[in-house]
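Every protein chain but one is kept in place in this view of the complex.
Coming up: chain A.
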Amino acid sequence: MKRRNVPKPALGGAGEAGPGGTAGRPGRLQRHLLSGEFDELRDFPIFESNFVQVTQLGEVANKVTMGVAASSPALELPDLLLLAGPSKENGHLELFGLFPLQFVQLFVHDESRWQLKVKFCTGRAFYLQLRAPSETRDREFGQWVRLLYRLHFNSAQGAVPFTQEYSAPEDDEEEEEKEEEEEEIRLEWEEHQATEARLDPLASELWGL
């Protein structure tokens, strides 16, 4: 894979506007991946933001940094979700998991509260509220909304990434839908694999955010 030592400012997310960040500076997650412990992930272009995990009713739980990344410059959209948070030992950012976006759905849960819903194909779901300075919060959340539109449009899951269209039936029928979803996921993955080789590498320069 082509080395990309300097993340593109256009993909900056929290890197552009996150707490403590300056324009064009990589975000906390990107810096963590560049620190030398994750060679496999350090060259991924990442769009990331800082969040707090909240309950469905909005009660605050813990800090989470979420990013989406493209594992290959041949991709026109990100294909991985990265989750990180403060370590229990010293509070430094620690990568918790890396999840192919084929197996994750992202929704806008509550636009007025800058909340997203993250739902895994296993049925596990949680809610994240954007943590950003008030003057840049709307713009940063808007970038996530645009990204979610693109991800949903690109997938077979429908073009509108809002929980209102999805959550009511899915919460009650998660178990029944699980196998069906996994089969869909497998098919999408095969389709995605077939598409990858045809994509123009230049298209991955911007995710249209």
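Here is the rule we go by: a contact is a pair of C-beta atoms (placed from the backbone, for glycine too) under 8 Å apart; a residue touches a chain by one contact, two chains touch by 3 or more; residues count from 1.
The definition used in the following text is that contacts and distances are computed from a predicted model.
S.K.: Look at the options "RNA polymerase II transcription factor B subunit 2", "tRNA-splicing endonuclease subunit Sen34", "Ferritin heavy chain" or "Ras-related protein Rab-2B" and return the one that UniProt uses as the protein name of the missing chain.
M.R.: For the chain missing from the view, the UniProt record says "Ras-related protein Rab-2B".
S.K.: Which residues does chain A use to touch the chain missing from this display?
M.R.: Residues in contact with the chain left out: 36-37, 39-40, 71, 80-81, 89-90, 94-100, 102-104, 120-122, 124, 182, 185-186, 189.
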